[in-house]
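The complex appears here minus one protein chain, its other protein chains still in place.
For subunit A:
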Amino acid sequence: MSTPGLLRTALASNSGPSALRCLSSTPTRRFRDSAPRRGNFTTDSYPEIKRDPRFSQITAEHVAYFRDLLGKDSALVDGVTADVSADDMEPYNGDWMRKYRGHCKLVLKPASTEEVSRILKYCNDNILAVVPQGGNTGLVGGSVPVFDEIVVSTSRMNQIQSFDEVSGVLVADAGVVLEVADQFLAEKGYLFPLDLGAKGSCHIGGNVATNAGGLRLLRYGSLHGNVLGLQAVLPNGTIVDDLCTLRKNNTGYDLKQLFVGGEGTIGMITAVSIQCPQRGKAVNVAFLGAESFEKIQQAFREAKSQLSEILSAFELMDSYSQDMVHRVRQNKRPLDSEHPFYCLIETTGSNSEHDAEKLEKFLEDVMSRDIIADGVLAQDETQIKSLWSQREGITECVGHFGGTYKYDVSIPLKDLYRLVDDTRERIEAAGLKGDTDEFPVVEVVGYGHMGDCNLHLNVAVRRYDKRVEEVLEPFVYEWIGKINGSISAEHGIGIAKKKYLGFSKNDTMIDLMKQIKKLYDPVSFYMASFNEATTTNT
């Protein structure tokens, strides 16, 4: 196992969190609500991960350099030469799931690409480990330190640089919060081509660095297509300035794609330019119940053929996930009757009458053919929001009891839900699931982006417990490897999935990735390769 500190740019790190839909925008509240206030240190939970002693310890001299560079006290949180209250440092050290927690003592908040460049160069020269961090909403432990890595936060790089109202191209700093960007675009009649539950906290730089997927990938496609250009800083301080605003640009290797989804391992993204689609004025949402997963698949096929160009989301939820939402929120359920599966269908278009007619025809059709057992159609904006919250609220509600083991996987559609059943059976057979406090597992739930073959398998736990982890891993990854699925659909690799990369990428692919790592981040590459052989992580 390796992963010792290596320039954590190198290591998992996402530059920003990003993350995925889950989590709603108010994590702090949730921390207060549920049981353990703070997670264990990652170094205690995973003692096999060792700090590489060749990385330097941060000294007062280093801090002085950074203070001088950034120019003001508010641009750094300094726990090296001064006492910093735990509350000030904690948000940078821990992830919101309370699964990972580092020992960081220094947070830097540069305000420009040039400052990032000088920071990274200095760290590279002095062998100081670094973790880029955005809104810290990641789900794989990629945006938080493990040891005493320096956190480089994008939070002060938060300006929207330009927007072209004709082409719809937005250029913005990496630290702009996704929801802020989307609201800015809404005023102009445009839409950010990415939407996820964490939109109120996550930074767009982190979204791009982790190639976040989200709720509307089905309609608007992945960031690999929508990101037109970006600006990034390599570990040695080189500024990669490729802030192109053109849709077509076939001039050699498309190097920016290495940073999209590269999780900060070869550089830190500081600005992006993104192609934004027109915002649809007419939005309709239906919430449907079905008697089996086969019926849901049928409904999906019908939705694609009958709603085609206006279909903007098709989300799957099992009854266990909806029971959790109901249990935590005590709210009214959308449907009077209960069903093993639910789906949420959203249409977005430019003409509400045209859309409503199409949607109604579709709904009548699937109802009359017994594909769908029951359903509701939102009659106003408020109902649209509350139906969406049945889907978006799952992550938060699942985490309510203490923690969540999360698996974000791509599986061919026909086998998609079988993984949840198999996992639940395994957990039950191990006697880990029950209603009282002695059982670590509360429930095993499945939901996700049906339209993208992307399942979220979540195991809600009262506390993180090695026994649970041993039952789940590598079982889940082997299961996925067998059917040629992906062990990480949209959350990334981070620290959580590093050792399982081999289930989704063959040796040649991993080797090629290592070559790229070696090329752009030689310092941490050589560090890493000293520790037993291992995957460099993506």
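Please note the rule applied: a residue touches a chain if its C-beta (ideal position, glycine included) is under 8 Å from a C-beta of that chain, and two chains touch if they have at least 3 such contacts; residues count from 1.
The criterion applied here is as follows: contacts and distances are computed from a predicted model.
Trainee: Out of "Trafficking protein particle complex subunit", "MKS transition zone complex subunit 1", "Probable electron transfer flavoprotein subunit beta" or "UBC core domain-containing protein", flag the one the UniProt entry gives for the chain missing from this complex.
Mentor: The chain we cannot see is recorded in UniProt as "Probable electron transfer flavoprotein subunit beta".
Trainee: Identify the residue among A:L194, A:L363 or A:L455 that touches the chain left out of the display.
Mentor: A:L363
Trainee: Tell me which of A:D73, A:D254 or A:E470 is the one touching the absent chain.
Mentor: The missing chain is touched by A:D73.
Trainee: Tell me which residue among A:D380, A:D435 or A:D507 touches the hidden chain in the full complex.
Mentor: Spelled out, the listed residue whose C-beta touches the missing chain is A:D380.
Trainee: Considering the complete complex, identify which of A:P334, A:G349 or A:G485 is in touch with the unshown chain.
Mentor: The single option touching the absent chain is A:P334.
Trainee: In the complete assembly, which of A:K281, A:H354 or A:R369 touches the absent chain?
Mentor: A:K281
Trainee: List every residue of subunit A that touches the chain not included in the displayed model.
Mentor: The list for subunit A reads 72-75, 281-282, 286-288, 332, 334-336, 352, 360, 363-364, 367, 372, 374-383, 385, 387.
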